[in-house]
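Missing here is one protein chain; the remaining ones are kept as they sit in the complex.
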Amino acid sequence: MLGPRVWASVRPELSKALSKKMRGWASGEGRKIDIAGIYPPVTTPFTATAEVDYGKLEENLHKLGTFPFRGFVVQGSNGEFPFLTSSERLQVVSCVRQAMPKDKLLLAGSGCESTQATVEMTLSMAQVGADAVMVVTPCYYRGRMSSAALIHHYTKVADLSPIPVVLYSVPANTGLDLPVDAVVTLSQHPNIVGIKDSGGDVTRLGLIVHKTRRQDFQVLAGSAGFLLAAYALGAVGGVCALANVLGAQVCQLERLCLTGQWEDAQKLQHRLLEPNTASTDQLWLMVVWEIEPVTSETQA
Amino acid sequence: MLGPRVWASVRPELSKALSKKMRGWASGEGRKIDIAGIYPPVTTPFTATAEVDYGKLEENLHKLGTFPFRGFVVQGSNGEFPFLTSSERLQVVSCVRQAMPKDKLLLAGSGCESTQATVEMTLSMAQVGADAVMVVTPCYYRGRMSSAALIHHYTKVADLSPIPVVLYSVPANTGLDLPVDAVVTLSQHPNIVGIKDSGGDVTRLGLIVHKTRRQDFQVLAGSAGFLLAAYALGAVGGVCALANVLGAQVCQLERLCLTGQWEDAQKLQHRLLEPNTASTDQLWLMVVWEIEPVTSETQA
Amino acid sequence: MLGPRVWASVRPELSKALSKKMRGWASGEGRKIDIAGIYPPVTTPFTATAEVDYGKLEENLHKLGTFPFRGFVVQGSNGEFPFLTSSERLQVVSCVRQAMPKDKLLLAGSGCESTQATVEMTLSMAQVGADAVMVVTPCYYRGRMSSAALIHHYTKVADLSPIPVVLYSVPANTGLDLPVDAVVTLSQHPNIVGIKDSGGDVTRLGLIVHKTRRQDFQVLAGSAGFLLAAYALGAVGGVCALANVLGAQVCQLERLCLTGQWEDAQKLQHRLLEPNTASTDQLWLMVVWEIEPVTSETQA
Partner (left out) sequence: MLGPRVWASVRPELSKALSKKMRGWASGEGRKIDIAGIYPPVTTPFTATAEVDYGKLEENLHKLGTFPFRGFVVQGSNGEFPFLTSSERLQVVSCVRQAMPKDKLLLAGSGCESTQATVEMTLSMAQVGADAVMVVTPCYYRGRMSSAALIHHYTKVADLSPIPVVLYSVPANTGLDLPVDAVVTLSQHPNIVGIKDSGGDVTRLGLIVHKTRRQDFQVLAGSAGFLLAAYALGAVGGVCALANVLGAQVCQLERLCLTGQWEDAQKLQHRLLEPNTASTDQLWLMVVWEIEPVTSETQA
């Protein structure tokens, strides 16, 4: 069982090839992009015969394009990446790139179990137009996923990625929290620009913001459920499933937080809590909760 | 195994006796007290021979009395109530009552595994001067602690308590979260005034605030680690171990939140995160972290 | 928070007093009792007014006395010890002592959260007639319950107990496994004679048997669900809730295992699995499952 070798290193030949490609890519070393803002994690629609429904996908993108999002997360947990083939993952990202407004960011999920597969997927994601990749923690062998192993994995990916890397910790799916000390170490990498944290532990989130304050490193909340709290602690945005159905409201919550209207923000956050639980659990039912209209008063 | 009977009902004779006593107590029905503010959970000092050190306890109280706390929590998890006998628990509360300023609130932990023991301890706590009791969830038979069972338990205690009851959920110790639906139901009881929630899940905390908004029901954060986030979501205070060592700072964080100075609040919250972790883990070492002095700027 | 002192040491005066009493008790040092066999964990019956029903308790004991048990466990998890007062715990043990056959062993649960309370309860249990005490792991501060802390706790209790001590690990209730290394260390104490392990992990159980093979140390399974497996790995008996309702069958399973009739044992074990689940979950309903009659063939 030489496993550690597999995820801890990248085959030399590939590594060489990648280095060349990176040069061609006008490597973004040192150039950290600003990822602050709200992102809906785009869902992947399917046809009646269970093929990816690209027509519906474009349609959804056009609707979502009307909201003041910072961009789109494609092939995150919400996009059901584990159910797609590698080529489908890429085609979906490519389709979104075409359909979405040019001024938005496209964050593409490129995480795989092995470092090598993640590097390859990352490279491909860059080629089909992703602005940055979001890399979930490997998790099948969670018992072996020490801080050191995770730091090694992400460092390798970030070293070889032609586009910036966003860490992604989602313990509800992976059974694994990316440890704070690993996040702090990784925040110093010139090609790692932030983390999407879906765990909902704001003490941890605040600690990450605080301990990475001397780096260009940004924290995104992984759910609308703790978006206000995340802003209050220094996060700069969120990847919120709820934004797929209540895009205006989630963007308004962002605005209220950014402009320091905390009382109105609290009211709106409260009103979003139950729909958020529903969206996380059963977004596919598209049960749109009856949200009271956003009043001019809270519109500011 | 007729267990449910034990925690689900109170022996009739005791019940009768208690009703009488309650009348003598000018029962507080309907009169809900305001528990908003910061509380240090008072630790129990011991002598070299492992007896409770009442001299040291008074001394601590005098020091703590100089901070603008709303009151004191006595015999919470931090007071190591599981290590004291019933009479020691009462004597400690009695001692604190004498030593503390008259205008502060005394919240006393009276939770036991059985409903009956909790009722008896609650009555005794009232007799030695507690203003309200804080009742931890029973937990040894956590597999049986359904919402219905917990609602029954707390209703019985609140029915018979001469003083207001504060719910107490601390999953790190009990392995059990008091379910949100149970909290909402219990918030309607005239003698239940709030909850101390130590779980740190602010989505849950916001949901509790939101769903109990039509009741006189107040939420206290169970740690300084998520105090700012809790305020941002509508909590009214906190029971913070850290307040035992950094009382001024925790009270200042409260003030910044209450006056809407969120930026300064964020800075101060960040600075308190690491000392807070230390205080939760190893307060007994009394390693006082080097907190930068509170500047006049953030003093407001 | 000087807590560790509370559970890590016993007040000197008590300690002295106990030493004297121990001398009076003709201390059993070195004299290890044999605890091999089957034990029903006796339930505590209650009257309609929620008092302990001593009449019913005696009646139960007389019924249970007809089976070839090695003895009785009193005030274990099944006896709902957390719901009784200290004096009730002792009175129940005293009542069982009177009602039970003289040649059986009485193992009494004496575990409390603090070392001191456990020592006091242990002493009292010995005074009312227990042959040995079964001491559950303290668990409220499970985060602090390191191997070292648990070894210290049990060593203190065993040092001062006039009767042999049986360790008791029941993670479903305590959220805590007594670590194997702690068990191995404690097995060397002259007054610690065994462990009741309710976790159901037979690899662990086999490891404990194996690593304590050079000590006088015996392992009891904590449930009929893995009784056969436990015997197969070297356990010498079991404390089985199921024995309260299917005493003959559990004793027969013991006999089949002891006489190496593994095929019949397997058949009987299989037939007991579903009733066992029921007895653990809902023994209080006393739903006696329809067990096919024990055939003469398997009666051996």
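Going in written order, the chains are labelled A, B and C, and every chain counts its residues from 1.
Methods note: a contact is a pair of C-beta atoms (placed from the backbone, for glycine too) under 8 Å apart; a residue touches a chain by one contact, two chains touch by 3 or more.
Predicted model, so just to flag it, every value in this text is computed and none were measured.
Chemist: For the chain that is not shown, enumerate the shown chains it touches in the whole assembly.
Modeler: A, C
Chemist: One chain is left out of this view; which of A:His62, A:Arg142 or A:Arg213 touches it in the full complex?
Modeler: Final answer for the missing-chain contact: A:Arg142.
Chemist: Need a quick check: the contact residues on chain A for the chain that isn't drawn.
Modeler: 1-7, 9-13, 43-46, 49-51, 77-78, 80, 82-85, 113-114, 116-117, 138, 140-143, 172-175, 283-284
Chemist: Considering the whole complex rather than only what is displayed, give the residues of chain C touching the chain that is not shown.
Modeler: 200-203, 206-207, 209-210, 213, 223, 225-226, 228-229, 232-234, 260, 262-263, 265-266, 269-271, 273-274, 276-277
Just so it is clear, only the chains that are shown with their structure count from here on.
Chemist: Chains as vertices, touching pairs as edges: which of line, ring, star, complete or other describes this one?
Modeler: It is a line, because the chains touch in a row without closing up.
Chemist: Suppose each chain is reduced to the average of its Cα coordinates; what separation in Å results between chain B and chain C?
Modeler: Inter-chain centre distance comes to 35 Å.
Chemist: Taking each chain's centre as the mean of its CA atoms, how far is chain A from chain C in angstrom?
Modeler: Computed from C-alpha means, the inter-chain centre distance equals 51 Å.
Chemist: Scan chain B for residues touching two or more other chains and write them down.
Modeler: Residues of chain B never touch two or more of the other chains.
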